[in-house]
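Quick one: this structure, given as structure tokens, is what I'll be asking you about.
All protein chains but one are shown in place.
On to chain A.
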């Protein structure tokens, strides 16, 4: 029998790496307001005189006429029965989440005892809808039920019962549709109603919550295991698991239903993506979180340099590969050895260039520290051999500023960069690259907006990425590029990237700039 008791830990309740909590900060928080609020679900069943509904009490190991409380590290869990008759019995699990415990994250950076945390941690909806916490609570309060053991009535757990489970506020990334897709294959009849953000402001739309009702004839242990796995999977990945044996736990809880589940891939990847390395990432960008909050905005609004859904190793977008191939080819043709990748993002191009020893020095520059961290991990810079490591460097930089470190290179690549710059500030980028850094060769790629009509998934009039400040037609791009070349003494040629459509051109357009003097010298040589 699988054992779920007490093993599941989460970063919000304990400290990663098994270290002791940092009491400097946690004390400060402990003195602070406690907002023990409520997470809630109910489990009901109907009964007959032969199989009374009150058997639920045996199954759950909780007596229907008592209200029982259990202390957990993040607050108190209460189990009580609003109704308990042979016909119908309902158990309610009410979790009073202690917000103080939630923000006790063991970060000691706050000076003068001030808790080092972002505002979002104080005013958040976590206490009202903490799926992960609910899952943890389920597994500890109902551990025997989840294991399917009942010493008093050993036959009970084996029987399926009519069950009705209600979770009034379930955060569901993917919405009601995904909720249905996850529960229906397991034999549940699903009712999932989206919850409006604020009835007074209908234009704000729906919240990420659904009000969920599951009905079906299942064994209780199964039902609990479904919830244990699927509630956190539906949540918005902001509460991270930390245990190292996470895979085992998933296998145990998913025994008998997960492998056959049509969405098992999604379930597994979402469940397992909550590794604590992600929590570390979240902590790394606290400075940015604060700047977002200074503006009353969400960090996602500004920390969007990395598009996690695109261009990752797992899902290579063919166009991205073609773009890199075109760039590498153009760099080789230009005979470039020392290359700048300006706006290197997660470092895919840097990685590609490293494979060819003709590229003797590769410098990846990005303004996003997060991008650089990911690039550094991707390249495994820390473990790279000395000779190889000498060829590559990652550094933070910004093309809104001139930068003396960028002078004297053979080539610079700006791949899918310019469209992330506001048009009025493009001239600063132009000067920083063509006026100040002045590499011999500059490659600029950018989407060809004409091609957008060929993307089936892209709604008309939409840009390809939320952060694109503009997307250009071929004519607009060429006009800009020619003017830049003219102003700074470069020659420019244009190369299509990706399948060229006779009507709307290629999906990506690339300009190859070559500095005048080099070109003149080459031509002289040729003549």
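We take it that contacts are C-beta pairs under 8 Å (C-beta built on N, C-alpha and C of every residue); 3 or more make two chains touch, one makes a residue touch a chain; residues count from 1.
As a convention for this text, contacts and distances are computed from a predicted model.
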Complex minus one chain; that chain's UniProt name from "Succinate dehydrogenase hydrophobic membrane anchor subunit", "Polynucleotide kinase-phosphatase", "Branched-chain amino acid transport system permease protein" or "Nitric oxide reductase NorC subunit apoprotein" is "Polynucleotide kinase-phosphatase"
From A:55, A:166 or A:341, the answer for touching the chain not displayed is A:166
Touch with the missing chain holds, among A:155, A:295, A:382 or A:456, for A:295
Touch with the missing chain holds, among A:368, A:415, A:441 or A:514, for A:368
Had the left-out chain been drawn, it would touch chain A at residues 28, 30-35, 37-40, 42, 65-67, 78, 80-84, 90, 92, 94, 96, 99, 109-120, 122-125, 128-129, 166, 168-169, 171, 195-198, 200-201, 203-205, 207-209, 211, 285-288, 290-291, 293-298, 301-302, 305, 367-369, 396-405, 420-421, 424-425, 427-428, 430-432, 435-436, 489, 516-517
